[in-house]
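Pasting in a structure now, in structure tokens, and then I'll have a few things to ask.
Of the protein chains in this complex, all but one are displayed in their positions.
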Amino acid sequence: MEGNYLQLSYALDTFYFLMSAVLVMWMAAGFAMLEAGLVRSKNTVEILTKNALLYSVACTAFLIVGYNVMYPGDPINGFIPNLSFLLGADNTVEAVLAGGDDAPYYSGMSDFIFQAVFAAATMSIVSGAIAERMKLWPFLVFAVVMTAFIYPVEGYWKWGGGWLDQLGFQDFAGSVVVHMAGASAALAAVIMVGARKGKYGPNGKINPIPGANLPMATLGMFILWMGWFGFNGGSELMVSNVDEANAVAAIFVNTNAAAAAGMISAALLSKFMFGKTDLTMVLNGALAGLVSITAEPLAPTPGLAMIIGAVGGLIVVLSVVLMDKMKLDDPVGAISVHGTAGIWGIFAVLFSNSDATFMGQLIGTVATFAWMFIMSIIVLFIIKKTMGLRPTEEEEMEGMDIQECGMEAYPEFDQK
Amino acid sequence: MEGNYLQLSYALDTFYFLMSAVLVMWMAAGFAMLEAGLVRSKNTVEILTKNALLYSVACTAFLIVGYNVMYPGDPINGFIPNLSFLLGADNTVEAVLAGGDDAPYYSGMSDFIFQAVFAAATMSIVSGAIAERMKLWPFLVFAVVMTAFIYPVEGYWKWGGGWLDQLGFQDFAGSVVVHMAGASAALAAVIMVGARKGKYGPNGKINPIPGANLPMATLGMFILWMGWFGFNGGSELMVSNVDEANAVAAIFVNTNAAAAAGMISAALLSKFMFGKTDLTMVLNGALAGLVSITAEPLAPTPGLAMIIGAVGGLIVVLSVVLMDKMKLDDPVGAISVHGTAGIWGIFAVLFSNSDATFMGQLIGTVATFAWMFIMSIIVLFIIKKTMGLRPTEEEEMEGMDIQECGMEAYPEFDQK
Partner (left out) sequence: MEGNYLQLSYALDTFYFLMSAVLVMWMAAGFAMLEAGLVRSKNTVEILTKNALLYSVACTAFLIVGYNVMYPGDPINGFIPNLSFLLGADNTVEAVLAGGDDAPYYSGMSDFIFQAVFAAATMSIVSGAIAERMKLWPFLVFAVVMTAFIYPVEGYWKWGGGWLDQLGFQDFAGSVVVHMAGASAALAAVIMVGARKGKYGPNGKINPIPGANLPMATLGMFILWMGWFGFNGGSELMVSNVDEANAVAAIFVNTNAAAAAGMISAALLSKFMFGKTDLTMVLNGALAGLVSITAEPLAPTPGLAMIIGAVGGLIVVLSVVLMDKMKLDDPVGAISVHGTAGIWGIFAVLFSNSDATFMGQLIGTVATFAWMFIMSIIVLFIIKKTMGLRPTEEEEMEGMDIQECGMEAYPEFDQK
């Protein structure tokens, strides 16, 4: 009977992991729709192609090497993980039935798929920021290196048990490990490729470049919100007893509350600042609320989760405006949503998790940023010198779609 | 061992609740896409903004006060619930392990999130009916009052154990408590804001105003159908033994059968009445089938579920036509889908659930309608006198998008 119970518990935790993975995988569609809606129609096919292929590249690179880098059986030290390939065998029944604290309680394969879709999410953040002016295949080469090595090393530092974990850095589901990390790479890429032609005029003039399909973008936001229940909820890693089930449920409530509050606060601030309720700010407000709560979705009360999310929503509006003032061209606001709000989220952990320290959070954030940013700059520099990063001015004017993919997103509709 | 079993059972029921909640949350995207596809392009951003923000407003208002109103620990009487704020602590392990009929068997937080997304769904019904001519922020103020008080009080009457529940009113997952309730508020709003300019010409002429993006609307229907498995399936509230698992499975089968039959019957009637197979009728037929079976998705055989859904599909086509004859302008057919079909659904309970009585169903329906309609009229009247409900004629001509949100949904496409 004890064996029956252990087997059934293992099955439930594995199934919960797999359902969480499906939800996070679905976020790939969310990023694709969000970005496809927020770029111009002439660059839509290309951004769709990037989003589709980056998901595939990330899953493949993470399968071949990234997962083992991030979770090395035998790490070299707290900074350097190790290198091995593909996946080992899954847990045996005997190991599970042994019971005790060390016994596996869910399938290793389910852990892999859950982690793999996180790697893809990290890379999706980059694609939005460099939209409309970075060539497809150089981007994909960057995606390979990012998801095979750069992200997994940083992930190892915290979630693989490396030095940041030993230091006490607290990041439950990845406000920094995933979101700010992706935003750091995105910032490096934005600096390396430069702004879109015509975005910044003379005398500090900023030309808005509206997205071509706002319903698509809104769909993307809803998909991401839905997927986030898997992202944060699955990060509890267990559901099979009363305390764990309560924890997963609390994470769902807090994740939802923070997103809702982030959307509302961004809407209000947008209405106050611009006189209009800017839909892109509304969407990014929700996403910023989600990023903000991701570092600690369990410990806060729902009331505190609302406050954390609401502040995230305010921050993202200001950050988007500031980024433009700094001439950092981010067509979808990815750096603000995942980076600025991610930093807020990691320090907001201090309000509810007594294990977190200001210094621990600061070191984790700075180290993650430095690693992601510098490694990205190096890799992008090499790609720039070999493959080139950016299409010619004529190609950019014509649009990436014809150039890279030989087709149009909406070939039948007359364009202004 | 008994403790292990109770804990695992609690975990499974909680997880089932959470997955159901994710599916119902996803319906918010369904409503958004359906409505965004069925309005004109000049009002698309605004309806997207409404749908996104109403979900956030509903979740927030329900968290702060609505949930406690609907499920008061200590109600004043069967009509008046009580008032308290935020959420209490979740169940302790001790309470669960006590076992017995009174012991909690799933997380209270999972119940909250499941109920919160129901409140949002109720409000989504309103946004469709008043599309294209109600100002954004007045709508959101209405959403606050609706989801914090009006809907929860009515919900308390039935699901919180109030007077309608004591009376024997039977409404399993909310044909009336959610759908007709939302439609009643929508009807009030339609009467208060009036028809869109140009919809009804002189001499009883009805001008069709086609939606701008039918693929979006179709996507919305599929999302709603998918989400309905959580809506009805989760309303069983338990899955953890043979009888309950069979019940949830039967609900899935019946929900799907009713939707399918509703779609087919609406398609046939549309082809018969108009000579064409009107896609909007096809979509609304499926939704009407879903609404019809929602009052009792468990007791019918699948054959009966098909019939209930098929009648719902016929009713919605006739209701849409009739509503236009009555000059009640409902751009997406929300009142017909959720109201007319909801009334059919509540009386269809009499065919399979012997606990239901005609008088019980009638009183429940009339009382719910009266409460929702009158309260909505009052609140909307106050908003009209203070903030105003409707844009000026010029603003309406130009479109809500520029006016309210300062942007266009499809800025690059030339419009006829």
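Chains here go by letter, A and B, matching the order in which they are written, and residues are numbered from 1 within each.
Methods note: a residue touches a chain if its C-beta (ideal position, glycine included) is under 8 Å from a C-beta of that chain, and two chains touch if they have at least 3 such contacts.
Being a predicted model, the structure only gives us computed values, none of them experimental.
Residue B:F413 is the one among B:F79, B:F347 or B:F413 that touches the chain not shown. Contact with the omitted chain, checked across A:N68, A:S110 or A:S265, is made by A:S110.
When the omitted chain is restored, the residue from A:Y10, A:Y71, A:F142 or A:W225 that touches it is A:Y10.
Only one residue in the set B:N207, B:T277 or B:T392 touches the chain that does not appear here, and it is B:T277. What subunit B contributes to its contact with the hidden chain is residues 1-2, 5, 8-9, 12, 16, 19, 23, 40-41, 210-215, 218-219, 221-223, 225-226, 229, 233, 239-246, 248-250, 252-253, 256-257, 259-261, 263-264, 267, 271, 274-280, 282-283, 286, 301-303, 306, 410, 413-416.
Mapped onto subunit A, contacts with the missing chain fall at residues 1, 4-5, 7-8, 10-12, 14-15, 17-19, 21-22, 25-26, 28-29, 32-33, 36-37, 44-45, 48-49, 51-53, 55-57, 59-60, 63, 86-87, 90-93, 96-97, 106-110, 112-113, 116, 136-137, 213, 216, 219, 404-414.
Criterion: only the chains that are shown with their structure count from here on.
Measuring from the averaged C-alpha position of subunit A to that of subunit B gives a distance of 32 Å.
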